[in-house]
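What follows is one structure encoded as structure tokens, with my remarks underneath.
The complex appears here without one of its protein chains, the remainder shown in place.
Right after this comes chain A.
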């Protein structure tokens, strides 16, 4: 009986979604095109922000305040997980791998760091950015922890250091934002506040965007590493 109710509910939802999308794709004559703002970004984005990657330009210039909120979401998740995770022992990955795994992971870690910092520092020029680079940084922690065990990376001390690094990332983001106010414009202002935008397409360009990318990468990387650490605590 329950199964029939659920199937009926899902069928109703599916038909509703179908008609919504049908309307969305066949606009009536009264509706206008709603993409003016993206046309504006495509036309003026490079000139106003100095970043040729428009997604980064939107994330760290036009809607940088949103990105601050997004970083806060990760911070809140880390806080909640740190609060809820008790210090009981969970046994994860007590297996011994073959030497190939240990050697391979040790070999690959520096290259992963190069990839992460490439993604962060070229965020305004190529696909990538602070969030992606941060996830790659967190991946190195995950790999180390899964292969060498948690004891390898000296428990509490490194955890405290990591949460300090995460706070530094958040505070750095806000300080860069306040610099915009100090220079006589709004919070997180970039080109309007007189930061040097440089030549679009070069590594040192786009004003505060690479700095914000760096802080976001630090914050996301350490935040996800803390989350993983809390989830697979092993003593």
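The definition used in the following text is that contacts are C-beta pairs under 8 Å (C-beta built on N, C-alpha and C of every residue); 3 or more make two chains touch, one makes a residue touch a chain; residues count from 1.
Just so it is clear, contacts and distances are computed from a predicted model.
Enquirer: Name the chain not shown, per its UniProt record: "Multicomponent Na+:H+ antiporter subunit C", "Methyl-accepting chemotaxis protein McpC", "Nucleoid-associated protein" or "ABC-2 type transport system ATP-binding protein"?
Expert: Going by UniProt, the chain not displayed is called "Multicomponent Na+:H+ antiporter subunit C".
Enquirer: Of A:52, A:101 or A:144, which sits in contact with the chain we cannot see?
Expert: Here the residue in touch with the unshown chain is A:52.
Enquirer: Tell me which stretches of chain A touch the chain missing from the display.
Expert: 3, 6-7, 9-10, 13-14, 17-18, 21-22, 25, 35, 37-38, 41-42, 45-46, 52-55, 57-59, 63, 66, 70, 73-74, 76-77, 80-81, 84-86, 88, 90, 125-127, 131, 201, 220, 224, 227, 230-231
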